[in-house]
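For this depiction, one protein chain was excluded, whereas all remaining protein chains were kept in their positions.
Order of writing sets the labels: A, B and C. Residues in every chain begin at 1.
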Amino acid sequence: MSELDFSTTLGPAWFPTPVFTASGCASSGKELSQFFPLNAIGAVVTKSIMLKARPGRPTPRMAETPSGMLNSIGLQGPGIDAFLANDIPWLLEQNARVIVSIAGENVEEYSVLARRLRSVGGISAIEVNISCPNVENRGLVFACDPNASRAVVDGVRRTLGGDIPIIVKLSPDVTDITEIARGVVDAGADALSLINTVLGMVINVDTMRPHLAGKTGGLSGPAIRPIAVRNIYQVHQSLPKTPILGMGGVRSGRDALELILAGASGISVGTATFSNPVTIINVQKELRELLAAKGFASLRDAVGFAHRNE
Amino acid sequence: MSELDFSTTLGPAWFPTPVFTASGCASSGKELSQFFPLNAIGAVVTKSIMLKARPGRPTPRMAETPSGMLNSIGLQGPGIDAFLANDIPWLLEQNARVIVSIAGENVEEYSVLARRLRSVGGISAIEVNISCPNVENRGLVFACDPNASRAVVDGVRRTLGGDIPIIVKLSPDVTDITEIARGVVDAGADALSLINTVLGMVINVDTMRPHLAGKTGGLSGPAIRPIAVRNIYQVHQSLPKTPILGMGGVRSGRDALELILAGASGISVGTATFSNPVTIINVQKELRELLAAKGFASLRDAVGFAHRNE
Amino acid sequence: MSSINRHAKHITATVVGNKRIGQYHQILLSVGDIVQSTHPGNFVAISVGGENSAMILRRAFAISRISHRSDKGDGTMELIVAPHGSGSRWLCAQPEGASLDVIAPLGTAFGIPTAPAQALLVGGGYGSAPLFGLAEVLKSRGCRVDMILGASTASKIYAPIEGKRSVNSLKIYTEDGSAGISGKVTDPIPGLIQEGVVDVIYSCGPMAMLAAISRIANAAEVVHQCAVEESMACGIGVCMTCVLPVENSEGETKMLRSCIEGPVMDGANVQWELVGKVAK
Partner (left out) sequence: MSSINRHAKHITATVVGNKRIGQYHQILLSVGDIVQSTHPGNFVAISVGGENSAMILRRAFAISRISHRSDKGDGTMELIVAPHGSGSRWLCAQPEGASLDVIAPLGTAFGIPTAPAQALLVGGGYGSAPLFGLAEVLKSRGCRVDMILGASTASKIYAPIEGKRSVNSLKIYTEDGSAGISGKVTDPIPGLIQEGVVDVIYSCGPMAMLAAISRIANAAEVVHQCAVEESMACGIGVCMTCVLPVENSEGETKMLRSCIEGPVMDGANVQWELVGKVAK
């Protein structure tokens, strides 16, 4: 079992294990460090950071749903300056591998964020969260618009040059995920993250209004796993050479393997961390054992294995 | 409580109660008639019928998922002739109100099906299921293509004239559901059904291949309810005058109320019938009691109530 | 009303016994009146996981045996359950006194010969479960009942001592030789047919076993009734997930629902080679 090569790569970025946190589900890492050492996992993916400090949405910000939950946080965060001053140095001190997630309100903001990160040493990759409203186009989510999503990635790529790998995180709320995927890969994405939350809503039958202050919210957790697997499978089929960081309802090694067989090279664990802070460690252990038990010599051999003989 | 007006309309079609079966989740009605009289519910929505008899997909055709299931039946059915000869007369004999769901492989087929149904007396409405692959356009699902979905509805409308109300059933697997909705309403839909299943996939970790013979399948059940509520809310907001038949994960009166507050005028119960054949009767009873307890004088007053003061 | 699901009732059953036997659990349910309309081959569909369960579908189990004291309306049903995945494990963990949400009886039953006949009952794994109830009925109709049970290993053989009373002979086969004869249940069948001691074969077990028996029975032109097992979402005929390719009298292959036109089917009609293949 010690023979298994459990390492993975997302484009030029190398990680000793393929199990990561999911953006927005581990804050900036400090809160989890009480439960396990952050360098024991593949990488910490930080909460999407924006240019300025943001208070986010009012409460209620969450609703539990059958085998899932809705959230509507509204990208609350300290802004890039405070983030670079406080969070990054602390994470690097822990010897954690860090993937910084960024989000902007317009195409330009993403480039500005990329520029700020370019000079910071020690970051493994940037995850570009394009599931945000584009304030310059009637609030249309970048990830739902092939042109806007390309433009964002194009800008970030130009700014970063080849210095830091770019992972672009896509939304499943589109008619054809492969079209968006091809666009951002053409624009310079090294890898893709799939999937962000699915847009949903809960009506509170007591108040008889939408339960979340933000009305709609993002659906996550085991309920969406079949949607994640389908998106990963479709994108891997269409772009077999583009590495995928898979996420959506993973809470066990078995679940992680499902996404890997569909085409993911790495796994982010999000909502499952809320039910159990050490889920990531368990997933990592179970996945390693499962791969070994199935006779794989390396994680890499299992990536996309469900597509064989197609 | 006896005061409550529990009736509903979907365009010109009137129903004494707003709770229906969901297409494909009650076969042609016979199987459920052992558990309750079919005329006790709002209407029986029959399994989507096609022109010719179809064997459907090979097995496995289903996979259970957290709070949901995937199905890939492939529209197995006897074809319109056998359906009209056997199923419709039987249903009408039971005094059931009947909504016939139709599905075609190309735009023309929908019109042909509509023509066959036009002459049949006693049908309350036709549900046009456009979540099928269009064989004339690389298998692209009609419901994912604004032009194709309009064309289908346009053809059916022309064929039917004003004789039978048309309910068009949309797929949630699109970037902008309101665009598709507006298109089919412009083309003559009297009402909309929301939502069909969400495209998903399960990988069998033993065989390490997609579990379903059809690879992808449709996700249904409580897991998708927040997606259904969101779609219904968005469409009702965009087209407040268009009646909506809501479905997706309803298994209690509380769930039904959620969809009604979001904008549905009627409710189809699908997957929940598999867990309990009398779910529809329970939902109907609970919904009636809930509406009365909340002080509504009629179901109609509750439709879209979550949008008030917007 | 149609005749489909004619006897099916939605009831709350009480667990009155739960005993481990080898790798299985023998679960005894108090079910009331419905035993009156229950026949060997029928199955039950049980909700699993409790009120807040993420498992939304029922699980199907063959009814192994029934007993009634009809005067008291307190019939019982026995199930033999293999703890396989999360639902069956949950069921096996239910203590005496637990309430279960059950729909039963469902599906077709084994056909019983109108005149005494020589019956061969072949079971694989927990597939032996419904055969003991069947054996009792056959014996009471004056049939000769020979039983062959097989499994990969001894602990997967289900053959209760009481059950042995209702058969004329019982042979056990295990693939690893850990009990009975080393080999497969299908090994002795051609010989028995040749000897002329088999008028009808009844079988229940893994699909591959049923297919193999069908080939033997077809070749020898012996009637073969088998109880199939396809994944079922509803168990009552409304979802179309449980279909099998079956040839009808006109020679056409139709996808039939194994929950209402099965689980007991005529082995000669099932198109075993088409199961899980692209439909015609």
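Basically, a contact is a pair of C-beta atoms (placed from the backbone, for glycine too) under 8 Å apart; a residue touches a chain by one contact, two chains touch by 3 or more.
Everything numeric here is computed off the predicted structure, so don't read it as measured data.
Q: Which displayed chains does the hidden chain touch?
A: A, B, C
Q: Which of these touches the unseen chain: A:Pro16, A:Pro58, A:Gly122 or A:Pro240?
A: A:Pro58
Q: Among C:Gly50, C:Gly191 or C:Gly276, which one is in touch with the chain left out?
A: C:Gly50
Q: From the list A:Leu4, A:Ala40 or A:Ile73, which touches the chain that is not on show?
A: That would be A:Ile73, which touches the missing chain.
Q: Suppose we count only contacts with the excluded chain; which residues of subunit A make the list?
A: Residues of subunit A in touch with the missing chain: 24-27, 30-35, 37, 47, 55-62, 64, 66-69, 71, 73-74, 76, 90, 94, 213, 221-222, 271-278.
Q: For subunit B, which residues touch the unseen chain?
A: 66-67, 222
Q: May I ask you to list the residues on subunit C that touch the chain which is not drawn?
A: Residues of subunit C in touch with the missing chain: 48-55, 86, 90.
Throughout what follows, only the chains that are shown with their structure count from here on.
Q: From the Cα centroids, identify the chain that ends up most central relative to all protein Cα atoms.
A: That would be chain B.
Q: Measuring from the mean C-alpha position of subunit A to the mean C-alpha position of subunit C, what distance in angstrom results?
A: Measuring from centre to centre gives 47 Å for this pair.
Q: Starting from the mean Cα coordinates of subunit B and subunit C, work out the distance between those two points in Å.
A: Whole-Å distance between the two chain centres: 35.
Q: With chain centres defined as C-alpha means, what is the inter-centre distance between subunit A and subunit B in Å?
A: Each chain reduced to its C-alpha mean, subunit A and subunit B end up 34 Å apart.
Q: Scan subunit B for residues touching two or more other chains and write them down.
A: Expected reply: 66-68, 221-222.
Q: Two-or-more-chain contact residues of subunit C, please, as numbers and ranges.
A: Expected reply: 54.
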